[in-house]
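The other protein chains are all here in position, but one chain of the complex has been omitted.
Order of writing sets the labels: A, B and C. Residues in every chain begin at 1.
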Amino acid sequence: MIIVFKPNATKQQKAHVENYLTAHGFDYHPSQGQEQAIYGIIGDTTKLTPEFFKVFDGVSDAFRVQESYKRCSRAFHPLNSKVKIGNTTIGGNEITVMAGPCSVESKKMLDDISKEIVTYGANVIRGGAFKPRSSPYDFQGLGEEGLIYLRETGDKYGIPVVSEIMAISDIPLFEKYIDVIQIGARNMQNFALLKELANVDKPILLKRGISATIEEWLNSAEYLASKGNQKIILCERGIRTFEKSTRFTLDLSSVPVIKKKSHLPIIVDPSHPMGQRELVIPMARAAIAAGADGIMVEVHNNPDEALSDGAQSLYPKQFKELMKEIKIIAGALGKTIAKN
Amino acid sequence: MIIVFKPNATKQQKAHVENYLTAHGFDYHPSQGQEQAIYGIIGDTTKLTPEFFKVFDGVSDAFRVQESYKRCSRAFHPLNSKVKIGNTTIGGNEITVMAGPCSVESKKMLDDISKEIVTYGANVIRGGAFKPRSSPYDFQGLGEEGLIYLRETGDKYGIPVVSEIMAISDIPLFEKYIDVIQIGARNMQNFALLKELANVDKPILLKRGISATIEEWLNSAEYLASKGNQKIILCERGIRTFEKSTRFTLDLSSVPVIKKKSHLPIIVDPSHPMGQRELVIPMARAAIAAGADGIMVEVHNNPDEALSDGAQSLYPKQFKELMKEIKIIAGALGKTIAKN
Amino acid sequence: MIIVFKPNATKQQKAHVENYLTAHGFDYHPSQGQEQAIYGIIGDTTKLTPEFFKVFDGVSDAFRVQESYKRCSRAFHPLNSKVKIGNTTIGGNEITVMAGPCSVESKKMLDDISKEIVTYGANVIRGGAFKPRSSPYDFQGLGEEGLIYLRETGDKYGIPVVSEIMAISDIPLFEKYIDVIQIGARNMQNFALLKELANVDKPILLKRGISATIEEWLNSAEYLASKGNQKIILCERGIRTFEKSTRFTLDLSSVPVIKKKSHLPIIVDPSHPMGQRELVIPMARAAIAAGADGIMVEVHNNPDEALSDGAQSLYPKQFKELMKEIKIIAGALGKTIAKN
Partner (left out) sequence: MIIVFKPNATKQQKAHVENYLTAHGFDYHPSQGQEQAIYGIIGDTTKLTPEFFKVFDGVSDAFRVQESYKRCSRAFHPLNSKVKIGNTTIGGNEITVMAGPCSVESKKMLDDISKEIVTYGANVIRGGAFKPRSSPYDFQGLGEEGLIYLRETGDKYGIPVVSEIMAISDIPLFEKYIDVIQIGARNMQNFALLKELANVDKPILLKRGISATIEEWLNSAEYLASKGNQKIILCERGIRTFEKSTRFTLDLSSVPVIKKKSHLPIIVDPSHPMGQRELVIPMARAAIAAGADGIMVEVHNNPDEALSDGAQSLYPKQFKELMKEIKIIAGALGKTIAKN
């Protein structure tokens, strides 16, 4: 933490801050600039906040210089962490492709879609069983039945499955049926849920909250890592901005930023933010070009009849085409598409 | 729902949409403009989304014309709904003031603060027992112990108490100890929690999510109302924007907008978004002037030693001063401060 | 400027930064924390940017500790600056009310409106002659004719007039006809225009850009102040956020923030951001309660026929009512409405 005093700060005002620091076990290092004094605080400052000091008389500003996350920080763990899912390892030189319907609607539809996407190279089957919906009147998912279909379909094709969890009480179901547990954007700061999932021995796919800064996102990952679950995959899925022509603004710059700040792998979901399938494909390609470790896309064999988000689901043939394109793009970065 | 076709949409393209609508039980009303055809869809369109139609060939745009929330809409319930808490009724002609520390730190500190704020006119005592914290290393609250102190202090002064809930499993504790259950901003779209609280017979204080539109906020309220809990109080607490000089941007315009769209009462929390006590006071006054039914402010008798958010907590004397000011402002709107 | 090194920064990496600083005439003050070294840079750092140092190897972060604006900063000018307009002084204990139509449409309409608002207490008549319009097909204003009508009407009622300038070439017209020159939100960073207006001897009303931070806003004011024009009035008029129910989000918290950071007076325009007259009134009241030095509101005697922004224009009777309310609210802050 750094405290910047006002040009005209008095001795008494500085003494007040100094006494506070000393009384709470911190040391400090004053540095007198041309106009202002600056104090560097020494000690474990993770529990101090800049805002706290900003209201002291004579203080002009305060900054945090240490990241509040440590286990997820590249500064302390320079090497990429890798998460193994089925035959795929995320975080290395391979691109992982997760695909499937927005919601699991029936066993047959999941099987029909899975058959095609596995043929075209998908590494993980995705499908929602518990759906977070803004309105209470929307389709809320098949629940456990959906999870069972995912398990059976995954086993049939020898492919791991991922699905979103919404409640702590559902953890045993996810432990039983699901390979990768997804925390959705709306629950990124559901700290009660994070604390429980920190103790689960499954990879966690942690989506970015729609208004979460990258720092907050890594702090949520730290909730998992601090309790022991290190198998974390981040997933960028768009942030809320003023632009209305897409549902969310896909912030692809989070990919290189995360790669710089953290050792965790990161994938990108272009389907939810773009909202329309013709816009999903270019952004899926762009995600790979930006350096993402993979993508998660929605595919539906009959999107006109989908019970949720049909407009953003690719046709299987579009998915096939996309796989060809990202293979070339991955090559430009010296990467390959993982085998399934 | 309204569907707007492109100027050059073909008969086949229109027929595709028409057939879809008919097959799914909707009627439609075509209207040919100078350049474009517009179809009004007739039927219960709450389950249709504009995005779904936007990807049909020949379609230029689609709009929802019906609000997706009904029980919380003023269109269907023109009169203000009122929520009784202790001796106060929120939603009528009275201003309700909720005050207290950010976190309950000990029984003594809660009592010391409560004694003063009750003297100055606070109607409800607030205090956090389970704290949502971005970092896992921050103080997480006293838990049940904090709720007990709240209950005891509320009883001592004959004043209701409000506290934030974070997990479904804590509902029995809140039912036992707390008068008004607060859903925090980070949980506004924790739908699992909303569904459970819909069945609880206590007033719910629903804070706006930091990136929630007013429509989403009312939809979350609808989760409560649709299952039967009508005792809902909304609370504006700032949204996330690009501006960095405050923690969040307090969107006071949500007050008159909510009053227009909904019959629910709304209060304002200026403490969290402003982050510094000298900025809290002007915005508390502004909230009342904008027409809010009340405010929720943090007060601490020793903010330098507060375990959380000390910088934004008012000194008791500032609170006393604020009460005087808002009394005059309430008068300008023909309102009074509720008695405690 | 403060430079924070990474925990594992090498001697060579530090030496690189040190050599750069020395070679460019800066001194520095190293401070070794528990994990990281922090350097305070001494000298005129206004031309250095944090981003420049962030890309040096071994550097973790860099912060500016000095504001880049000086003449507009309260740190260097603790007393409120006051701007005299007609009989009114903005920046002291008086509330100034600017009112009038969005666009000047004819001499008669301007006179009709002015007669009423002057009766109800308006201190300054506003009216657009050159209109910034998103679309080239919208009404662009009467031009010089509009300015002449403003001058004549102002003279008739003995009230100063304010209007928005859009081009450097129009400065002579504004110098001739207008008392307060308004720089609109879209031109807040039109630096060519700012540089020219810095040399004009008229008060400048500088609106905040719709995506301008408060720091950028004060830097734009500094363009005026650094060249000699100190008669600056800031005007908050809403920022762009994700919320769609209002045109812009009126950031009233900028009022106390500006009062803290700067000595310049600040008024609020609630008409443009709110877009609908029933929402304008509560926010006008809230602006005064937040501590603004005045408001600027649109009034039209026949808003159904207004050539621009009729929906947000108050009826004269609403304006009359508003004046009564803000008089009481100003009283709560120990202020009075300026006489006209």
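As a working rule, a residue touches a chain if its C-beta (ideal position, glycine included) is under 8 Å from a C-beta of that chain, and two chains touch if they have at least 3 such contacts.
This structure is a prediction, so every number in the text was calculated from the model and none was measured.
From the options A:46, A:93, A:249 or A:302, the residue with contact to the unseen chain in the full assembly is A:249. In the complete complex, the residue from A:153, A:182, A:241 or A:271 that touches the missing chain is A:241. By the touch rule set out above, subunit B reaches the unshown chain at residues 2, 4, 6-8, 29, 31-36, 38, 40-44, 60-61, 63, 65-66, 75-76, 240-242, 244.
The chain not displayed touches subunit A at residues 211, 213-215, 239, 241-246, 249-257, 260-261, 273-274, 278-279, 282-283, 285-291, 325-326, 328-329, 331-333. Hidden from this view is one chain, which touches subunit C at 20, 46-47, 49, 51-55, 68-69, 132-139, 166-169, 186-187, 189-192, 195, 209-211, 216, 219-220, 222-223, 226-227, 240, 247, 275-278, 304, 309-312.
Just so we're on the same page, only the chains that are shown with their structure count from here on.
Of all chains, the one whose mean C-alpha position sits at the greatest distance from that of subunit B is C.
Rotation angle for the C-alpha superposition of subunit A on subunit C: 180 degrees, rounded in steps of 5.
Annotation: 38 Å between the Cα-based centres of subunit A and subunit C.
Those residues of subunit B in touch with two or more other chains are numbered 211, 278.
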